[in-house]
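A single protein chain has been removed from this complex, and every other one stays in its place.
This part shows chain A:
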Amino acid sequence: MRRLMRRWLPYPLMTATLLAVWLLLNESMAPGTVILGGLLSLATAATLGVLDLPGGRFRRPWAALSLLGVVLVDILRSNWAVAKIILRPGGGGRVSGFVRIPLDLRAPYGLATLACIVTATPGTVWVAYDRRRNTILLHILDLVDEQEWIDTIKGRYETRLMELFE
């Protein structure tokens, strides 16, 4: 059974996602659409084996929902903050700069998700990742306190991502 799974369904989560995309694009749950989409996503996921993707696992989908909630709130707050900075006349007194953040997270998909989160919240840009020291270099638009940002990234996102991906 396990061998059969590995042969025909090497990436179950990827297959399910592709099927969901297909159904959304077709806007239909008709049996024909489901069968065609299922076959296509099985075939596509099977070809992914050629790409030699890094291994990873994904646990606790419910924890992912809580992370999504945290990120949505942060997107709203940081949009507001950056909009205020842009509209402030003169823009005086604002310091922006780089922060290097040491990480404990090493899972490749966790890091990719962190990159999406950092980019999706205005005011922070992911500049570089140092694989050897496992640090990331961020540029922060409104840099008041470096330690505060390190605590934010590690406390709000990294612990949750490590729960999910490690």
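We adopt the following convention: contacts are C-beta pairs under 8 Å (C-beta built on N, C-alpha and C of every residue); 3 or more make two chains touch, one makes a residue touch a chain; residues count from 1.
Criterion: contacts and distances are computed from a predicted model.
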item: Per UniProt record, name of the chain withheld from view ["RNA polymerase sigma-70 factor (ECF subfamily)", "Cation:proton antiporter", "Urea ABC transporter permease subunit UrtC" or "ATP synthase subunit a"]; value: "Cation:proton antiporter"
item: Option from A:Met14, A:Leu40, A:Val70 or A:Ala112 whose C-beta touches the chain left out; value: A:Ala112
item: Contacting the left-out chain in the complete assembly, out of A:Leu9, A:Val125 or A:Ile150; value: A:Val125
item: Residue ranges of chain A at the interface with the undisplayed chain; value: 21, 24-25, 27, 75-76, 79, 82-83, 85-87, 91, 96, 98, 100, 108, 111-112, 115-116, 118-133, 135, 137, 139, 141
